[in-house]
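A protein chain is absent from this complex, but the other protein chains hold their places.
And then chain A:
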Amino acid sequence: MTAPRTLYDKIWDDHVVHQAEDGTCLLYIDRHLVHEVTSPQAFEGLRMTGRKVRAPEKTIAVPDHNVPTTQGRENPEQMPEESRIQVAALDKNARDFGINYYPVTDIRQGIVHIVGPEQGWTLPGMTVVCGDSHTATHGAFGALAHGIGTSEVEHVLATQTLIQKKSKNMKVEITGSLRPGVTAKDITLSVIGATGTAGGTGYVIEYCGQAIRELSMEGRMTVCNMAIEGGARAGLIAPDEKTFAYVMGRPHAPKGAKWEAALAYWKTLYTDEGAHFDKVVTIKGEDIAPVVTWGTSPEDVLPITGAVPSPESFTGGKVDAARRSIDYMGLTAGQKLTDIKIDTVFIGSCTNGRIEDLRAAAAILKGKKIKDGMRAMVVPGSGLVRAQAEEEGLAQIFIDAGFEWRLAGCSMCLAMNPDQLSPGERCAATSNRNFEGRQGRGGRTHLMSPAMAAAAAITGHLTDVRELMGVEA
């Protein structure tokens, strides 16, 4: 009889091609997602060594990081020269190496981590990699998914494998149910707040518990997306009926007899009773409040009812880091979070750019206007999300409220395209990183859920969305 295994153990075991005596493994990769920023040097490496892409049918490319999100972008003249060269390189590499490709002119184009699940490329039990740390998103399907560097992109292109050592197992359990006004984003930020940005280093996290089971697939993607912000390369959620229902019928999901066979296998993908976890974190769902970040690390998380902390309340190296953060963010220790005024609102990203995120924000904004002088934009995660939001009337709600309604891409999450903050500009963002300069040099980012970002757009300051929803804090 085999020892009880975690979900991570099972997926790992099913992908080991070769194991060396010291435990170094060659792991097979089922899906390789590629975007324009971290791949050009990898394709160049293949050309220089005369190597081919081993499995082009398992390789999917889409430009997202760099592309403008304004109308008329199919005209390359709209792009700054360096971006244009990078997108043109992806066009050429996709064509030359025969990989699946969604160019900007294709309605299915979008953020790589939104396109993968949407098109059914991401399936339970798979290994999924991409030269992007937010590949952890795909873990919501019970797929082992993580970011890799460009050298590893080249390695996967050439061999369809990765050289890996197994990580340790960490369980994050969210018990009970969430309170009204609390979302998947609040779960994932609260976990990072509790464990720190290095709390998951060396681990693969499995998220479980009633509050996780009660999340939709899109909510689960939001949770897993930010596993990397807690230091874990990958976050996983065991697949269930919601997962299977989401996957069924998608363009690249299995059909007919293959579907039945796949389903039978997917139903074995759960952590066995008694399996060992090296680290366990438990948080009560009802204890989670709508949260925001106050500093320049995703671990700088507090309930919206809180106040900017004093640097002296920390220990070790965090004292200086907190002092630096508070200074960079232009805040004062003790200041109420709800007194922080906002200049800009950004709704989008691989964390919160899916249809349910747009619905949640639109529900708050319906019939309302954004604060005078506010800059606000919605950047849907894919062309299909955008089309659906237009069909559901969400786009009109955003436009009527005063938001810009953009085309799909990463946009102001990392500000590689023209969507950037100016020095000192303060943004309520639904993205994943509040690092110094992340959204533009000197820009100040507060991370939060789409509903909270919408609330801030209306009031002009960080706001407890529960007040606008008429629910108790």
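Please note the rule applied: a contact is a pair of C-beta atoms (placed from the backbone, for glycine too) under 8 Å apart; a residue touches a chain by one contact, two chains touch by 3 or more; residues count from 1.
Just so we're on the same page, contacts and distances are computed from a predicted model.
Enquirer: Write down which listed name, "Acyl-CoA dehydrogenase", "Urea ABC transporter ATP-binding protein UrtD", "YdbS-like PH domain-containing protein" or "3-isopropylmalate dehydratase small subunit", is the UniProt protein name of the chain that is not shown.
Expert: Result for the unshown chain: "3-isopropylmalate dehydratase small subunit".
Enquirer: Please pick, from A:174, A:401 or A:415, the residue that touches the omitted chain in the full complex.
Expert: A:415
Enquirer: For a quick check of understanding: of A:33, A:148, A:347 or A:451, which residue touches the chain that isn't displayed?
Expert: Here the residue in touch with the unshown chain is A:148.
Enquirer: Kindly state which of the options A:248, A:261 or A:471 is in contact with the chain not pictured.
Expert: A:261
Enquirer: State which residues belonging to chain A touch the missing partner chain.
Expert: 14, 17-18, 20, 22, 24, 26, 28, 30, 37-38, 40-41, 44, 49, 51, 54, 65-66, 80, 82-83, 85-86, 89, 123, 125-126, 131-133, 146-152, 154-155, 158-161, 163, 165, 167, 197-198, 201-202, 228, 231, 233, 253-254, 258-259, 261-262, 265, 297, 299, 316-318, 320-321, 324, 414-416, 423, 433, 435-438, 441-442
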